[in-house]
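Here the complex is missing one protein chain, while the rest keep their positions.
And then subunit A:
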Amino acid sequence: MNTNYRSPNRRQFLRGALAAAVTAGSVGAVAGCGSSAAGSGSAPVTVWDPFQGADGANMRGIISDVSARTGLDIKPTTLSWGPPYYTKLAMSSASQQPPDAAIMHISRMPGYAPGGLLEPWDKGLLAEVGITEADFAPAVWDSCHHDGELYSLPLDTHPFITFFNQDLADKAGVLAPDGTMPISSAEQLHEVGSKLAEVTGGYGISFGYLMDTAQAWRLFWGLYRQTGGDYRLEPGESAALDEDRAAEVIGAVASWMDGKCLTESMDYESGLAAYNGGRVGMILSGVWEVAGLQASVPRTGGMPMPTMFGTPAVYADSHSYVLPQQRSMTDERRRAVYEFVGSVIRDGGPQWGTAGHIPAYLPAQQTAEYSALRPQSDYAAAGEHVVFDPAVWFAGAGTDFQNQMSQALSNAFRGQTKPMDAVGGMLTAMDRFLAAPNPTA
């Protein structure tokens, strides 16, 4: 009897569960219809970026201006910066549910374009929305290409430069009358650092690199390219650097770390804290720190990384817009995406520059609004000599490659290994990357 009583209930339960599953399925199907309807141009333009904090607020402001100006419906999503940003972007592309446009560092584009995760920009359509090659510095524009196609559209360049405390630099007597700091050799940087140290009573210059996954590499790669040093990174072959020049650069950085000019025990946060606390007169850092530095030291000057090894070169990366490969796209929708990105780059450029980044769109650099920004406009020239990461699939912002290079370099910067051993360590790590199968191909 009990069994008879329970059985129908169980069946009812099962029937209910089945019904629930079917309902859920049909809701999913309806949702699916909705997203495919997005292709018809009715849905908002979706865009992903990794901008948090001040950058994020700035970008949201630019987007709402663009929205008001163009009448476009934009749906921005901000994901947290770091290696996982690229993991999510790649996964969304691979699963064919990507945003319409996304921010990507130029240095990562060579890893994404060949595998079919990105589609190239249509230069004709770009010209229609007012974006042409003449609007960008050649070094930046060229880096946006892969196999002759334009895969990324640069919003900015953000080089690794020098900032200095104008008051302390004045006291140390290292400022030229025009407010710049003339440095043209590694020895001269050491001299300037030592003079600053006399004023601060501690160290002269801040450079936080310990335990950081990129800082040592940023400094090294820019300076190495100043030597004119070339490299060969071809998958399947062994890596090559101009070893003597690489060792010369590493040796120079290590020679600065004498506990006066620079200290060898600084991590990223300590480096910033020392500058913000007025305990050093200068900092080697990325332009994205400008707002924070100025908040603590209002008289903060800036200039491109001094040319110390012959050829002007500044390590940089660039936030650029890419088009993840879409399953379906209508002309109308494509045009909306182009209009949105064009408007951000063109009209939002000067405002984007307030955060420290150099607007990639040259006319934005020439506006009165941007020219009035100090020290931003003082270091804008850095954009002319930018060098990016090697154009291989495993290099670029937020990669294990930068991390491994930084680790090999850090020990030599602080004098624990010889410069030539660090070069050897870098080459070994490079060879490992070159030998590994390319997962994006």
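Please note the rule applied: a residue touches a chain if its C-beta (ideal position, glycine included) is under 8 Å from a C-beta of that chain, and two chains touch if they have at least 3 such contacts; residues count from 1.
By our rule, contacts and distances are computed from a predicted model.
Peer 1: Would you kindly match the missing chain to its UniProt protein name, picking from "Aminomethyltransferase", "D-ornithine 4,5-aminomutase subunit OraE", "Sugar ABC transporter permease" or "Phage late control D family protein"?
Peer 2: Choosing among "Aminomethyltransferase", "D-ornithine 4,5-aminomutase subunit OraE", "Sugar ABC transporter permease" or "Phage late control D family protein", the correct UniProt name is "Sugar ABC transporter permease".
Peer 1: For the chain left off this view, which of A:Thr77, A:Ser265 or A:Ser328 is in contact with it?
Peer 2: Selected residue, touching the omitted chain: A:Ser265.
Peer 1: Going by the contact rule already stated, which one of A:Gly56, A:Pro83, A:Gly179 or A:Pro390 would touch the omitted chain in the full complex?
Peer 2: A:Pro83
Peer 1: List the subunit A residues touching the unshown chain?
Peer 2: Counting only subunit A, the missing chain is touched by 2-3, 6, 10, 13, 83-84, 87, 90-91, 93-94, 115-117, 210-211, 213, 263, 265-267, 269-270, 273-274, 394, 398-400, 403-404, 407-408, 410-411, 432, 436-437, 439-441.
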